[in-house]
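Every protein chain of the complex appears in place save one, which is left out.
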Amino acid sequence: MVERLNGLVPEMMLLTLAVVVAVLGLSRTASVRRAVPVLTAGGLFIAAWLALGGRDLPPESAGFLAPSLSSPLRAMIAGIGGVLALVATGTVDRRLEQDVESGKMPFEPLRASRGEFFAFLLLSITGAMLVASASDLIWLFLALELTSLPTYVMVVMGRAGRRGAEASVKYFFLGAMATAIFLYGFALIYGGTGSMQLADIAEIVSNRRSLEGLDMVTTAGFLLALLGVGYKLAAAPLHLYAMDVYEGASASVTAFLGFVPKAAGTVGFMVLLQTAGGSSLPAMVVTLMWMLAVLTMSLGNMAALQQTSAKRLFGGSSIAHSGYLLIGLLAGPGEGWAATIFYLLVYGLMNTGVFAVLAALERRGSEVEQVSDLGGLRQSHPALGWSLVACSGSLMGFPPLLGFVAKVWLFLAAVQSGHIALVVIAAINSAAGAWYYLRMMSMPLLGVAPSDPVEAAPSPWPARVAMVIGLLLLVVPFFADDLMTQTREAAANAVMAFGN
Amino acid sequence: MAELVVPEVFGQLALGHYLVLSAFLFAIGLAGFVTRRNMIVMFLCTELMFQAAVIALAAFGRFHLDLSGQVMVIFVLTIAAAEAALALGLVVLLFKRQPTLDAEAWSEMRDA
Amino acid sequence: MIGSQLLSLLVAAGDAAHSADHGHHSVHFPVGVPTEGLGYAGLVLALPLIAMILNGVYAISGVRSKLPAWTTVACLGGAFAVVLNLYLKADIEHPVVVPLFEWINLSWGTGSISAPFGLYLDSLTLLWMLFVTGLGTMIALYASEYMESDVGPAYCRFFGGVSIFLLAMGCLVMGDNLLTLYLGWEGVGFASYMLIGYHFTKPSAVAAAKKAFIVNRIGDLGLALGIYLTWMHFGTLEYAKLFEMLQVDGAVAAAQQAMSGGWEVSIIPFLLMAGAFGKSAQLPFYVWLPDAMEGPTPVSALIHAATMVTAGVYLLVRTFPMLELHPAAAPTVAWVGGATALLAATIGMAQYDIKRVMAYSTVSQLGYMFMGVGVLSTFGAAAHVFTHAFFKAVLFLTCGAIMHGFAGQLDLRVLRGLRHVKGWRIVVWTMFYASLCLAGFPIISSGYWSKDVILAEAFANGRPLLGGLGLLTAGMTAYYTFRVWFRVCCGPKPDDHDLAKMMGDDHHGEDHHDEGHSEDDQHHHHMPHAPKWAVNLVLSVISVAAVGSIFLVPEHGWLEHMVAKSSGAAGVGANHHELPADAGFWADPHGWMKYVASTVGLIGIAIAAWLHLLNRSAADRLRATLLASPLKVVVRAMENKWYVDELYNALIRMPLKIKGHALHMIDRYLLDILVVDGLGRLPKMIGRTLSPLQNGVLQSYAASMAGGVILIALLILVLPMLLDLIGGVA
Partner (left out) sequence: MSPLLLILLPLLSALAVAFAPRSAAFRIATVSTLATLAISLAIAWNFGHWYDDGFGLLKEISWLPSIGASFDMHADAPAMWLVLLSTVLMPICVIGSKTAVRERVREYYAWLLILEAAMLGVFLAKNLLFFYVAFEFTLVPMYFLIAGWGGSNRAAAAIKFFLYTFTGSMLTLAGLVYVAWRFAETSGGWSFDIPALTAFASTDLSAAEQFWVMLAMLAGFAVKVPLFPLHTWLPLAHTEAPTAGSVVLAGVLLKLGTYGLFRFVLPMTPVGVVEAVPVIGTLATIGVIYGALICWVQEDVKKLVAYSSVSHLGFCVLGLFSLNPSGLQGSLLYMINHGLSTGALFLLIGMIYERYHTRDMNRLGGLVATMPIWSAFMVFFVLSSLAVPGLNGFVSEFLCLVGAFSATPDNAQWPGLLGPWYAVFAGTGMILAAMYLLYLTGRLVWGPHRAPPADKNSGLPTDLSTREIGLLLPLALMCVWLGIQPSGLMRTLEPSVERTLVAYPDLVPSQVESVAVLEEVTGG
């Protein structure tokens, strides 16, 4: 039991930090309040580092996924979470802080929500990390909920006004429905196997499959669980909320929504898929994954093609990328998951970069949303313009950007597992999606600047993050081999630990 | 002594009955969620779906003579409570902005 | 030695005459062997090249003198001197190949395509090059005066074009393989294009130039395909190797090749023929040549009368052994030649523009030459090429002199009495002599001798109908030739007023050839100016050459000797029959043809004299009468060149143009907008039909999601069961 806790040091640290942050946010000292986001980010980076160290812990310290797999996953979530925290700087309480600073009004803790916001952010990230160390269905359920529940609040808090509220309504209600669906699925899995322990379930499933075939109850349970968790991934058909919510939330929160729940969902899928058979999934699950992947990427791209709002557009893009992730998940533990993890990491960077650019811009204090608002960004904000170009190009999968490397690996893994048709469909989808990415690439460089120019947001962090990510996307592909090798090793070690 | 002939179905409550009940409950919840526009009712419908799962979990736990099902029930109830708090907070917030409980009033963002 | 070889020729010829349907006439002729030490032969090509480059330099540096002309004349004269030297040193019995440099040389495994840039110097080459360079020099000299009003960049351009032509013609004639020939072939086409389009501001000239090139290209495609097939079948393009292969076993070789190669081989001669017909303006490609008269007259004389247009004849004589790869090849050539001769003659009779008459007469005479090749008389063809080159050059040059003197007037209804105008004597009388040659006036005209050979061979070769056609054409030729001469040179003496009228205040746009008259020249156009020394000298020299050629033409003469040792050997004296001693007068066509052809020619001249000299208004009356009669269709058709241009336009050009437009529309709208853009937009369009799903309403999202989940779950869970059920039942 102690080993188990040893493995959860980062999460425990983050929980503590959440409390600390919530309190510090109420401090009367402005500099303390201002330190909250940085503290959050710093905590997350430390947590990431700690989590990475968990690779070497004994297997008992991790959950169902072997430590070699869960450690990097948790580190990745925490690391990118730290970046997301930086992007979220200046999202909440801006008006309040300005008023306080200008002396219009004194600081009133009752009205401040910065601390809560970052506390929620930390909680959600902790939830996502906990998904990776789930060892039973209860844990998985709780971790997933811990990921989701704070995000509902963050959507509302992140953006004052109707849009934030509307986004929150949709996100919350539909999320509750999806939770009910996978919860019911969990119940059926439990019913079919008689165990909550994922390891036991996996054993029962594999035994049963080799004897009389998997019973309907368990199968149905897996189907419902996967479909429901698909909501976190924005996998079709549970993707419909995504664009509305992404549009409604503030850009920094959208960046968060684009990564943390998705990472949780992806890891959740890994857990469930590994339970259902790992590299040799039941035919019905394969069919499901196949359908989900095709539907998700196609519907995402087709939806994105329609958009004039940059946030909705990237919402669609985010859906499409979930489709690609699903291909990797289907490709199975080992090469497939290694590619998936790498893709998730790269996607997290690209997605964060794109929304960081949006978060770094504003027009008279309100968000920049339309694609056309980004016209001529190269002239007004060169670094942001080029970052957007790099991120969009990378999302398109354009060589030699990082997105391309990730995509090639994903394709390789998928072909290796025999899903050639999926690769071809993904290739066609990439081509179809290229249109809107191309638009996002050419708009900052060639587009006409709007008559009502955009200006930089007061917080420097989103812009800094965008620039760094833009640069990373350009540079990392040339030095990514170590990272990829380690990812592959982690996946391979996990396969060995699973014993299949 | 004429034995009381009780139809088998009613003779004892088997797992199947609980599952059927749970399925019905889930279906009702889902249908309600899809059809009702009042946000409070919609939330209650999600609660209904949760309870359906809870019934199934409890029944399965009993069936397998395993406590973990019922342990989970407790957690689910906790989560449901948290969600309820969240939902009510949200509804209040929304009602302040727009004095209606109609979910359809919140459909500004969509594809053109 | 010579006697025995002649005997073998006769035997072979005898075979030929008796077996007209399979003509195995291959006889041994010497094949070129590579030689060292003749590298200076390359000067024949180098000198025009130098002239071309110098002319370019002059053009850029803005030379405004006659320097380009003198440079060109000097270089071409030098080339002529080199050819003469080569001729004098050459051993006709031993042709040589002079390798210059490597051009195309590919090899892989056992196959190869090799087209070295080398010269094949045999008697045929030398024969052709002698008159090509000789005439080239003379005509360049003539042009130095003729083009003098254009001194400046245009002058450079003109002489540059002439130099390119000589260079290309040199490659064509002297090249030692079919690809070098093709190089020259296209090169002369380009030179012709540049020179026809010399007056580039005139749309008609530009159009004519374009037409010439394009029509030639059609023929060139045939030639190119012929070359491909030759390479495929024989594995080489070099004459020396080809000839060796074709005469491995004398006459049988060609037949064997034809047998072994199948249809691909047997169409080689037809493809080569297509090229020849294009370049030499034969049916159906002759239409470009009359239009080519848009070019300055020296060009017409040099390129479109004397030299370039005979390239087709050269090609067929050069590849004469290949003509035997199919028995129908030679007859085809003969009939196309005959038909062209007749058709062009009929058109020539009805034209009023003297240069155009000459153009059609060129087409017609070229027809004779092909007839000669076709009736297996390469000697006749070559002889006619040779004589024709001189007298037709004279005719064109005199036409040019007239045009130059009379401000572009070429209408024979307007011009008259040139005989009486001062300073025109040499023009009038050289023209007279050249007309005699063209008309085939007995004994004293060179054309008489060469044409006779062809006509006689036609009869001897068993083609009396063709010979008859040729005779009819000869009569027509005599008529229209002298129609021109009588009209232009004879008639009442024109006074100053008449001359001014002739200077053409009223000439028509179409016949307007005003080269040599730029705007600043126009103010003194009221009096014709007689040619100066260069023109007169050139006319005299070429006329003397025409007279001289009489002595080279007769049988067993120099010309026959030159052809007999070349690839055209099989067509030399092929039809000299061993006549029985008691054979009558009519048994030997070579005997009676002299008389018959003379008679026909004289009749033609007589009719011309009646209509155009003695009774000058009779022609108009005759025309009026004919136009009133049912024959008017024919007359109109002849005057309108049988509407061939219109026919081609309607049948080939317009449909292609329409296709072009249609394809452009298809490309733009069907392929690009409908298919490509349509496919490109498909995802977006499908997406749009799905976007009602994204209607922003919570319930409908919930419904879609729940529906989707249920649907997928059902599909996966229930469908396999259903399928199992169905499978079980089945």
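By letter and in written order, the chains are A, B and C; residue numbering begins at 1 in each of them.
Keep in mind that, in the parts below, a residue touches a chain if its C-beta (ideal position, glycine included) is under 8 Å from a C-beta of that chain, and two chains touch if they have at least 3 such contacts.
Bear in mind the structure is a predicted one, so any value in this text is a computation, not a measurement.
S.K.: According to the contact rule at the top, which chains on display are touched by the left-out chain?
M.R.: Counted over the whole complex, the chain not pictured touches A, C.
S.K.: Quick one: say which of C:113, C:130 or C:607 touches the chain that got left out.
M.R.: Looking across C:113, C:130 or C:607, the contact with the absent chain belongs to C:113.
S.K.: Given that one chain is not shown, which residue among C:122, C:220, C:291 or C:452 touches it?
M.R.: Checking the options C:122, C:220, C:291 or C:452, the one contacting the hidden chain is C:220.
S.K.: Which one touches the absent chain: A:53, A:109, A:365 or A:399?
M.R.: Selected residue, touching the omitted chain: A:399.
S.K.: For the chain not shown, which residue from C:122, C:186, C:291 or C:411 touches it across the whole complex?
M.R.: With C:122, C:186, C:291 or C:411 as choices, the missing chain is touched by C:186.
S.K.: Could you list which residues of subunit A touch the chain missing from the display?
M.R.: Where subunit A meets the chain not shown: residues 393, 398-400, 404-405, 408-409, 411-412, 415-416, 420, 423-424, 427-428, 430-432, 434-435, 438, 442, 445-446, 477-478, 480-481, 484-485, 488.
S.K.: Across the whole complex, list the residues on subunit C that are touched by the chain not included here.
M.R.: On the subunit C side, contact with the omitted chain comes from 56, 59-60, 101-111, 113, 117, 153, 179, 182-183, 185-187, 190, 193-194, 197, 200-201, 203, 206-207, 209-210, 213-214, 217-218, 220-221, 224-225, 228-229, 231-232, 264, 656-657, 659-661, 663-664, 667, 671-672, 675-677, 680.
Everything that follows uses one rule, which is that only the chains that are shown with their structure count from here on.
S.K.: Taking the mean of the C-alpha atoms as each chain's centre, how many Å separate subunit A from subunit B?
M.R.: From the centre of subunit A to the centre of subunit B is 28 Å.
S.K.: Express in whole angstrom the distance between the two chain centres, defined as the mean CA positions of subunit A and subunit C.
M.R.: Subunit A and subunit C have C-alpha centres separated by 78 Å.
S.K.: Where the centres are mean C-alpha positions, what is the separation of subunit B from subunit C, in Å?
M.R.: 97
S.K.: Which residues belonging to subunit A are in contact with no fewer than two other chains?
M.R.: Expected reply: 169-170, 173, 177, 181, 243-244, 303, 306.
S.K.: Mind pulling the residue numbers of subunit C that touch at least two other chains?
M.R.: 691, 694, 696, 698, 702, 706
S.K.: Where on subunit B is subunit A touching in the complex?
M.R.: Within the complex, subunit B contacts subunit A at residues 19, 22, 26, 29-30, 33, 39, 42-43, 46, 49-50, 52-53, 56-57, 59-61, 63-64, 66, 68-69, 71-72, 75-76, 79, 82-83, 86-87, 90, 93-94, 97-98, 103, 106-112.
S.K.: Which residues, counting only subunit C, touch subunit A once they are in their complex?
M.R.: Spelled out, the residues of subunit C in touch with subunit A are 680, 683-684, 686-688, 690-691, 693-694, 696, 698, 701-702, 704-709, 711-713, 715-717, 720.
S.K.: Which residues of subunit A touch subunit B in the complex?
M.R.: For this pair, the touching residues of subunit A are 136-138, 141-142, 145, 149, 152-153, 156, 162-163, 165-170, 172-173, 176-177, 179-181, 183-184, 186-188, 190-191, 194-197, 243-244, 247-248, 303, 306-308, 312.
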